[in-house]
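A single protein chain has been omitted from the complex, and every remaining protein chain is retained in its original position.
And then chain A:
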Amino acid sequence: MALLELRNVIRRFGDFTAVDNVSLSIQAGEFFTLLGPSGCGKTTLLRMIAGFDVPDSGQILLDGQDIANTPPEKRPIHTVFQSYALFPHMTVADNVAFPLKMSKVAPAEIKKRMEKALEEVQLSRFTHRFPHELSGGQKQRVAFARGLINRPRLLLMDEPLGALDAKLREDMQRELINLQKEVGITFIFVTHSQDEALALSQRIAVMNLGNIEQIGTPSAIYGTPANRFIADFIGKINLMEARVTQISNTAMTLEINGLGTTVLPPKKEIQAGDQGVIAIRPEQVAVHALAKQAEIPHAHTGKVLDFLYVGDVTTYVIELDSGIQIEALLANSSPGRARFFEVDDPVIVSWPQEAAQFLVDRP
């Protein structure tokens, strides 16, 4: 049985449907992420799981029990808030011990568990400090310790790393993964940052306009996006309008606007005449100097329009002869690719045919 199951959950605010018929199930021990742009309904969904909001219809089952109308304080679900929400008038020790006091654990036991919890997040030296005396990362760890100390069935996290700077965020991501492995508690993480979602999660649900667009592992979401929205939202991608001209049991022939035809393995439920996009990740696109044209299959000529050098990689924007712009990501360290193109350099662009995907537009 799934630990948490949402069945046809709907939540409306006036005319606006924040969560539109969402169903999903989360297994015990999972690190699950709700990913989506702001306003996609992920926070509303989280608030309903925590109990701060009640669905207009649908069920929220925890261990098979419907908890949709159970108040937050009665749910074995704790939340780490975006702003940490540490109690400013309590010391670190009192903050962390708070959930245990609420469930009337014996004082000696509270002290023991509080000390252990603070040790786990390397904050033993800060027991008697107040939250305002801590750095952002330390507050973050107190918030995690407080959320985990009473062994909830589920720990919800609402963009908890949003307020940290990039370097610290990466450290915290690693710590979070380890922490989750150690405690074995199911985590539901909410974020609008696809990097964070890909780095942390075992499974991701991508949300848009109150719906779940795709659920899958990070590599499935990144590698085989279900539709144009996900392809565009997760990472960088080149999207080229295309149309299916022919389809058989073994091959699907597509006409890409201005780039001629390409042949891909057939996909289900696609018919000749369907419109859509060909999606290709920038790191799959190869860029060559003009001279080698003859040796490269499926090559397109163009010139460098712009590039962005960020140290480890360079992103080139290349305008093909047909006017289509393609982004290519080249690693700077790789010996064969160490060459930098300049703006206006004529180049040849190609990609392995099997790396491209056709995403059909569904009305």
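As a convention for this text, contacts are C-beta pairs under 8 Å (C-beta built on N, C-alpha and C of every residue); 3 or more make two chains touch, one makes a residue touch a chain; residues count from 1.
Assume contacts and distances are computed from a predicted model.
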* Match the chain absent from this complex view to the correct UniProt protein name in "Glycine reductase complex selenoprotein A", "Spore germination protein KA", "Spermidine/putrescine transport system permease protein" or "Alpha-D-ribose 1-methylphosphonate 5-phosphate C-P lyase". => "Spermidine/putrescine transport system permease protein"
* Structure fact -> Answer key for A:Val54, A:Met102, A:Ala272 or A:Leu308 versus the chain not shown reads A:Met102
* Could you tell me which of A:Ser83, A:Ser124 or A:Gln275 touches the chain that is not displayed? => A:Ser83
* Missing-chain contacts mapped onto chain A -> 50-52, 71-73, 77-79, 81, 83, 85, 87-89, 98-99, 102-103, 130, 132, 146-147, 150
